[in-house]
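Apart from one protein chain that is not included, each protein chain of the complex appears where it belongs.
Chain naming follows the written order as A and B, and within any one chain the residues start at number 1.
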Amino acid sequence: MDSVYQALVDIVGQEHVSNRQEELFIYSYDLGTTEPHRPDYAVIPRTTEEIQEIVKLANKEKVPVVPLGGGLSLAGLAVPFRGGIALDLKRMDSILEVNEKARYAVVECGVSQGQLTSYLERNFPHLTHSEPGAPPTATIAGNVAIHGQGDLAQPYGFNSDMVNGLEIVLPTGEVCKFGSCSIGSGWYTQHPLPDVGLFLGWSGTTGIITKVSIRLFPSKKIRGVGQFVVEDEELVPEIMYKLTHTQMTEDVIAFSQAIPPFASGLQHFTINIVADSEKELEFKHEIVWDDTLGEYIRSGAGGFLGFRSGLQRPQVSKTSDWRKGGGFEYVGAIMPVETYPECYRRGRDISERHDIPYTVLGRCIGAAHAMMFSWTYAFNRADPETIRQAREALHETDDLALELHGTIWKPGLYGQKLVMERLDPNTLNLMKKIKQMLDPNGIMNPGNWEVS
Amino acid sequence: MTLTDYKYGDVIHRCFRCGYCKFPINWMDVNNCPAYARFRMETYSCGGRLWLTRAWLEGEIEWSDHLADILYSCTACKNCEVKCPLSFNIDILNMMIAAKGEMVERGEVPSPVKEFLENIQRQGNPYGTSRAKRGEWMEGTGIEAYQGQEFLYYVGCVGSYDTRGQETARILGKVLQKAGVSFGVLGNDENCDGNEVKNLGEETLFEMLAEENVAQFQGLGVQKIVTLSPHSYNTMKNDYPGFNGEFEVSHYTQLLQGLIRDGGLDVSGGYNATVTYHDPCFLGRWNEEYNAPRAVLKSTPGVQLVEMARNKDGALCCGGGGGNFYIDLLGGSADSPARRRVREACETGANVLAVACPNCLTMLEDAVKAEGLEDKLAVKDIAEIVGEACGIK
Partner (left out) sequence: MDIIACIKRVPDTSEADFIKIDPAQRDIEKDRLAFKINNWDEYALEAAVQLKEKLGGTLTAITVGPEDWNEVLRRALAMGADNAIRIDRDVSADDAYTVAVILERVIQRLSYDLVLFGAQSEDFGSGQLGAMVAEMLGIPHATLVTVLEAEEGKVHTQRELEAGTLQSYTIELPALLTVHTGINQPRYISLRGIRSAMQKELQVMALDDPGLSPETLVPMVKLEKLELPPKGKEAELIAGAPEEAAERLAKILKDAGIF
C-alpha cells in the first residue's frame, strides 16, 4: 500500500484524493502546448488546515506539490514536471466577506472570477472587481499569483496591485497572513507594514495562497463598450496616451487579428466607458469620441464603430477553435506602449511564418504606464505538427518580447530561462536565497523559477 | 474501436476545457454539472470526460471501472450543451453517449448499468420486476385500458413500479378523469420508453423499444399521447418520429395548463403553500418547456411561487438522469446533486418543492430525508398539487 496515498486519504478523505490513471491523466495536462507530466496524486482539499497537513506530509516524504486554480494559465505553470501532488484548490470556494464601505472582498483561493462577479451583481450591484479576459472559471488567487490584469487595469493597474491581504500556507506548512489582517485589523490594506510580499508573481513556488483580500471598485449603472478602428498601427500609442489623459475610460484595448479576413490588418480599439446617468455618459462620449478621437475621424485616419451598453466578457476560448482544434496559447508580455506597432508587425510575421492566423492585443495598464501585449497562437490538439508550430512561435515570441525591452508575463519554462539569463545577478541570487529559505526541500511547484 | 472509427473522432479534441459547461444560469459557481458538483475532480467535468474519452480511444489510457463510472456519472442533463460557447456544442452530449455506446458494445459497463439494461431486455423496466406487474399501480382507480380514447396516457417505468411514482401516476389518472379527459392506459402491455436506454448508449436496444412501441401505438390507433414522465415525453416527441412514429405528444403539465385555462379543470380548492419549482432536464433544457408547469402552479389558488437561484436552463439536475436514478453513481454524499438541490430549495423559504417528473420526485424526496429536512420541505409532484386543488385525496 502506498503510504503517501494513505496519508493523503487520512487528511482529505477517500473521495478527495486519487492515484488512478484517469485523474493523473487529466491533471498532467495544461491547456496550452506544454508537454504533459503525470502527477502521482490528485488532491482536492477543502480547508487551510488540510493544505497545511498536505504540505507537511510532502516535506516529510519529499514529494512535490503543484497548486492549481482554474488551470487556465496556458503556460504550463501547473504542470507537475516532477510528479507529486496536483493540488486542485477549486473546492475552497467560499466568498468570506464583502466589505461594502471599504470596498474589498475576502475570498478563498478556489473562488472563480465569475463567482465574484455574479455575487457582486446579485448582492452589491454598485461594486465590481477587475475581471481578467480569461474564462470566468479562472480563480482570483491564481490570477494574483501570476500578476494578472483585468478590465480595470487602465484606471487601477495590475490585479496583484489590488491585493489588500493574503493568507499563505508556507512550503513548510505554517500559515502566515500579510497586510492589515495580520494584526487583526480587517482585510482593508496590504500597506504599510514591512513588506514581505514574496508570493505574488512566484507562480506557487513559495507558498500556497489560501485567502485573498481583493479591492473592489465602484460599478456605475451604465457600463458599455465603444469601438474605434484605425488603419495605421503607428497611431495606436498616441491614441492610448490621449485616451488615458481623459481619465474617462475604464478599459482600453487595441487589437488586430487575421479573422475575419476583411478586418485583417486594421487596429481595433475597445474602450469601456461607464456612467451613472445619461448625462454623465453623454459628457464622457463627447470628451472621448469628439474632443479626443475626433481629429482621427475627421482626417479619415480612424472610424467610430459605435457604442454598446453592457459589458460582454470576451470569450477568449473561441480562439481555441480557429483551427477547429481546441487549443491556443499566447505569450503575454508587459511592454512599453510605444512598442505597439513593432509588436504588431513582428508578431504578425511570426504567425504567418508558422501558418497560424495572427491575433495580437495590447491592453493599457494604468495611465499608459505599460501595456500587456499578447500574441496568440491557435493550434489543433489532434495535430502534433500544429502544436509544434505553435510552440516554436511562442518561443520566438518570448525572444521578441525581451528584444523589444519587454518583460514576459507568466512565462513558461522557456520564458523563465530567458528572463533569468538576463536578471541582475544579485537579484537572481536573492531569489535563490529566498526560495531556499522558504522551501528548503524544494517541493513547491518544482521546475518553475529555479535558479541554478 | 479507435478514434478513427468513433463518430465524433474529428471533433472531440476541440474542447478547450474553458469550463463554461460547469456554469448555472450565471457564473455564480462551477457546480451545475451534476457529476462535477458531486466529485469536484476535473475528470468528472464535461471537458474532463471528453478528454478522457479521447485518451481512451487513442489508447493513451486503458479502460477501467473508474473510467466507466466517470462516463456513466454523466446524467445527460444537457447543461454543458446549453452553456458551451463553441460551435460544436450541439454534439457534446452525443460524444458522451457514443462513448458509452462503445463501452456497451465492448460489454464493459458498470455493473448497475448492466443490471439496468438486462432488466429492460428481460422485463421491460430497469427494476427487473415482472412485466405482469406493470399495471398494478392502477388497481382500484377505474382507469380504463386504451381502446381508441382520445389520449394514450403513457405512465413509464418509474410511474409504474416505484411506490412514490405509482402514487403520482394514480393521482394524475384521477385528475384526468375529473377533467373528463378521454384517455386509456396500456397496463401490463406498456413497455419501457427507451429514453434512458438511449442515453446509456444501448442504441440497438433503444431502437427495438422504439420500434415496438411505435408499432403497438399505431396498432391501437393512438394519435395523442400524454406522458407522466418528461423522459417519455422527450423520446416520444423527438426520437419516435425517426421510427415513423408521428404522434401528438404532450407532457401532462402542458395538458393541465390548457385544461385549467379553458375551465376544464376546477382547481378552486386551492393549495396553500410557498412552492418552488424544480425544472426536470427532459422538460426544461431538452425541450425548453419552462412555462407550462409554472403556469399550472400560478393558476392554482393559494400557491405562492418562488424561484430558486438556479432555474430554467440554469437548473441543477437532480442527479437522476442517464439512468442514475437507478445506477446511482452520484449518490452517497452531501455533495450529491439531489442534496445540493433540496438545500437550495430550502433557501428560498418554500415549504413545497414541486417537481414534474417521477425520477426527480424520488431523487429529491430521498435527498430531503438524507438532509433531515422533512419538517421544512415536502416534495410534491405538480399532479399531486393539482389533485389536491381539485379535491382528489
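The working rule: a residue touches a chain if its C-beta (ideal position, glycine included) is under 8 Å from a C-beta of that chain, and two chains touch if they have at least 3 such contacts.
Please read these numbers as outputs of a predicted model, since none were measured by experiment.
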Shown chains that the omitted chain touches within the full complex: B
Residue among B:7, B:66, B:114 or B:376 touching the omitted chain: B:114
Touching residue (missing chain; options B:33, B:52 or B:104): B:104
Option from B:66, B:133, B:164 or B:178 whose C-beta touches the chain left out: B:133
Contacts of subunit B with the absent chain, listed as residue ranges: 104-109, 111, 113-114, 117-118, 121-123, 128-133, 202-205, 208
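Note that in this section only the chains that are shown with their structure count from here on.
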Geometric centre distance via CA averages, subunit B-subunit A, whole Å: 40
List of subunit A residues in touch with subunit B within their complex: 15-16, 18, 20-23, 25-27, 29, 31, 42, 44, 70-72, 88, 90-91, 93, 112-115, 117-119, 121-122, 135-137, 315-318, 320-321, 324-328, 380-382
For the subunit B and subunit A complex, residues of the former touching the latter: 10-11, 13-20, 22-23, 26-30, 39-43, 48, 51-52, 55, 60-62, 64, 66-67, 70, 85-88, 333
